[in-house]
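To start, the structure itself, in structure tokens.
Every protein chain of the complex appears in place save one, which is left out.
Per-chain residue numbering starts at 1, and chain names A, B and C are given in the order in which the chains are listed.
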Amino acid sequence: MTASLTNALLVMAILAIGVYLVAIINRAWANALGHSGAGNPFTAPFYSAASLWVAPANTTEAPDAMAWHLAPVLYLTLAAMGLALVPWSQNLVPVDLTTGIVLWGALEPLATVVIFLHGWSANAHLSMLGAYRYVSLGLSYLLVSMFVLIGVALPAESLQFSAVVESQAGLWNVIRQPLGLPLFLLVGLGISFWGPLNFADSNDLAGGTSSESSGRARLVWQAGRAVMLVAFSAIGATAFLGGWLGPVLPGFVWMILKTMVVLAMALLLGQLIPRFSPDRFLTIAWVLLLPLAFVDLVWAGLEALP
Amino acid sequence: MAMNWLRQLAAKAPVPVYPLLAGNLRTDIQTMGLDPRIEWVASPRHARVLLVAGELSPATDRAFGKVHDQLPGPAASIWWQGQPLDSLADGATILDKADDLGRVAHQLQVDLLSGKHRGEPALCPDEPPEPWQGLGDIGHGGEGMMGGKPYGRSMAMPTDDLRDGLQLDPMAFSLGPFCSFLPPGLEANVTLHGDVVASFEVCSTPYPSLLPGVFEKALEGPVSITELELARARHYLHQLGHALWINQSGTVAHAVFAKARSLKPGESLNKLKKQLIYTGFYRSAGADKGVLGDSQALMTGGVAARACGRGSDARVDDDGYRSLGFKPLVMDRGDAAARWWLWLEEAQRSLQLAHDAGPGHVKTSNTRSVELLRGASRDGQLPEDGTAMLEDLLPGLEWSEAMAVLASLDLSAVQRAGAGAEGTL
Amino acid sequence: MSFVDLIFLICGAIAIFSGWRVFCTDSMVRASFFLLISFIAVGVIMLLLGAVYLGVALFFMMAVEMMVMALFMVMFMMNPAGLNPMKMVHQDKFAALAGVVAFFALSAVAVFGDFPDQPRPSDLDPVVTLGKELLGDSMLVFESAGVTLLATMIGVVAMSSHRGRYGDANAGSRPPGLEPGGMPAFSGDQEGSSGGHHHHHH
Partner (left out) sequence: MELTELLTLLIIGLLTFAVGLWLSGRPITKPQYRAAPPWPQRAPFLGGGSPENHAWNRFHARYYPMTLLLIAFEMEMMFMYPWAVVYVAEGMKALVEMGMFLAILSVGIIYGWREGAFKWQ
């Protein structure tokens, strides 16, 4: 019980730091790309968060009140549960489930449900368009993500994330299964609807699913997105970059560094690449990415054969 | 007045401002957004301050009231280049210089957060959209499952679908004139089937764009090609930036606006060009859509026509340009990406021309036929509004593709600055 | 009462409550997601029973399925959000009766059934066992599941896709005749856009 509580508090701490980290890296990239208004990466996140916190709330004419209120909270919760699955070092695994990979696979469609609800429940046109559009994305990257993660489970002979890390003691999966990480990066951008895969909250819908919300509800929504991206990056680092493995430095330091590398890559792609058309992405996901995921799986399988 | 620490922190954040354009001022707005003390937001729900840019016309009062009231209060407006509405004139914040926006907005944010400014009164009456016609306590519907006006709005009835042999409930609404993702002033009745545009009916055309001063002068007499081309390059970069913003590349768009603010003759845009190619901007949403027909291309003129292979460029009739070896840039794809591509190419070439012309040495010679920012003026005839073609162009497109196509076209009428008085304003 | 019992009772209550709400709410979307909540609660109970794989798999299966169900609900049902009041149940008396009978039948099995009571061997990994089974005795079942799924996919595409081998569905597609080779069941307008697709669901 005590161990559970300590682990839970640890995850909460990582969650808080993660949100801050995403804000910092995102602003740092913006500054590097020539955005003059991004502000000081270290202080500006606090100002923006406070600004959202004190902003008044909004509602719509006839919303699905419960769903609208709960959707951001549930999204944050799902993100936190994803974060909980991450093994930070050999001895520090908050939730070392034997079916961790399956649970991560379950969190993705549940996130899709919650994002859909967020846009749908406002009973407003632009936000609902964002919600429906997102579902086409959420249901498309799901299979890719599952195949890629099964690929890393093959050499580990387990669905446990800590076992996946240990299986990479000889060689990291990023080299053994080179298609895995790039495919998984797209999944990460999709699940947190960031940059090129921001179908839910896009500018051409005046903010999409969050076009009707303001204030603290929006703060939770943004925080949820950030946590989801951190959770995804940490899972990506675990599955492909050898998790806590590394010389000299302690395991969790390696893990943090690797997570930050994946996170920084995802955020950079998010800022540089323009949004796909949903129509086009649907075709790409099924006709290009899914076969690539098959190839990745076969590759992983052949590589793992004794 | 005292603020708690949270509000003090919040006051330091960039002011979230919703730009409400009551004139064709998007370029100015984009430049003003470079101020780190403010941040443009896409929905008034995210804003604390409303910037009213331009002179409101009585025709849009109702629409203005709607957007104004959608800012979660307390919120306040800043008026720029126009008179405040009578009902909001008391204590209105008026901006004289565009550069001051950051300071003024920030001050307003502090006042709003500290409670010194109580927010503006609502303009629309506080009552449900339509009278409730219902049976239950909370306005539940009329007769049957589809009739009535539950919760004060009617429900859709099925109509024939655009593509399927199905009957669908259309999603119908009017958009604009103050949408951040539409050309300023454009008002349209939109019907969607799913997220595909089924019909797009233009109700009021976008605000005419006013010619920059140097183009004004070019219609009167010889002007320096350097100045003219710098203004042109700036304009195309701003258009491109808007398309980038629509396609969710806000950071890149910001960098483009920053570049456009301080263009130098002969500057190279190669880095940007490469970046846009490698990041797939020309393959993003809607890039292969919005191919113009011949008459549409001629109607639009300028870059849009040249992107379809219609090589008309009034600059070939000008001795000044001919002496610089000018040849029109033409493409034959005609889709949205071709226009974006050509905007950047034109901007690059304009910078080159500005360099070749040298400061003030080579001047334009032809005032009867001048290549403007959109299309050409021929014998004093300026390009007219072309938004009617959207009614043919957009139906059948998915929403984000339709918005991208809109962001690749400049269809507003062109007006001389002096002509505003007898125009729509 | 142990902690596990407590969680079991809470999840059971959630499953039953949200299952009941499915039939009370007006909104199709809400109904789908109440059903999802119900399934999730059942999934948690499966986790408590030690069926970690099945429980978690239930989450992802049901999340996808309920999402798709919600989409189709909204596509086909008039008044999908229940803005106008309506009755969500048909033949409610019969359904209630059938429910009660089923409940007692299942309860009887639970109470009077003779369940094996030897505990699971501690070294048994259900996922590994399942995998071995798939590659062993059940291989034929497993591969025929693949063929069944393929048939499902082909059927789904053939029935639902708009653009088919013979061109667009609305170009020349007509409802089939009432008798082989007979006139179309509905002689609509010239574009062949049938107006006969009113969905009288409730």
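Heads up, the rule we're going with is that a contact is a pair of C-beta atoms (placed from the backbone, for glycine too) under 8 Å apart; a residue touches a chain by one contact, two chains touch by 3 or more.
Everything numeric here is computed off the predicted structure, so don't read it as measured data.
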| Any idea which chains on screen the missing one touches? | A, B, C
| said: Touching the hidden chain in the complete assembly: which of A:Gly37, A:Pro72, A:Gly188 or A:Gly270 does that? | reply: A:Pro72
| remark: Where B:Gly102, B:Gly176 or B:Pro265 are the choices, the one touching the absent chain is B:Gly176
| message | Among A:Ile115, A:Leu142 or A:Val174, exactly one should touch the missing chain; which is it? | response | A:Leu142
| message | Could you pull out which residues of chain C are in touch with the chain that's been left out? | response | 3-4, 7, 47-48, 50, 52-53, 57, 60-61, 64-65, 67-68, 71-72, 74-78, 80-81, 83, 125, 127-128, 130-132, 134-135, 139, 142-143, 145-147, 149-150, 152-154, 156-158, 160-165
| query | On chain B, what residues meet the omitted chain? | reply | 43-45, 60, 62-67, 69-73, 122-129, 138, 150-151, 153-156, 158, 161, 163-164, 166, 168-169, 171-180, 182, 187-188, 193-196, 398
| request: Name, in rising order, the residues on chain A that touch the hidden chain in the full complex. | output: 1, 3-5, 7-8, 11-12, 15, 56-63, 65, 68-69, 72-74, 76-77, 79-81, 84, 94-99, 101-102, 105, 120, 122-128, 132, 135-136, 139-140, 142-143, 146-147, 150, 153-155, 157-159, 206, 211-212, 215-217, 219-220, 223-224, 278-279, 282-283, 285-287, 290-291, 294, 297-298, 301-302, 304-306
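The rule is short, and it goes like this: only the chains that are shown with their structure count from here on.
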| note | In terms of CA centroids, furthest away from chain B sits chain C
| note | centroid check, CA-based, most central chain -> A
| note | Between chain A and chain B, the Cα-mean centres are separated in Å by 33
| field | Multi-chain contact sites of chain A, meaning residues that touch two or more partners | value | 62, 132
| So which stretches of chain B touch two or more other chains? | 150-151
| query | Can you name the residues of chain B that touch chain C in the complex? | reply | 135-136, 140-142, 144-148, 150-151, 155, 158, 160-161, 163-167, 169
| remark: Residue positions on chain C within touch of chain B in the complex are 78-79, 83-86, 162, 168-170, 173, 191-195, 197-198, 202
| Contacting residues of chain C [partner chain A, same complex] | 27, 29-30, 33, 36, 52-53, 56-57, 59-60, 63-64, 66-68, 70-71, 81, 83, 125, 127
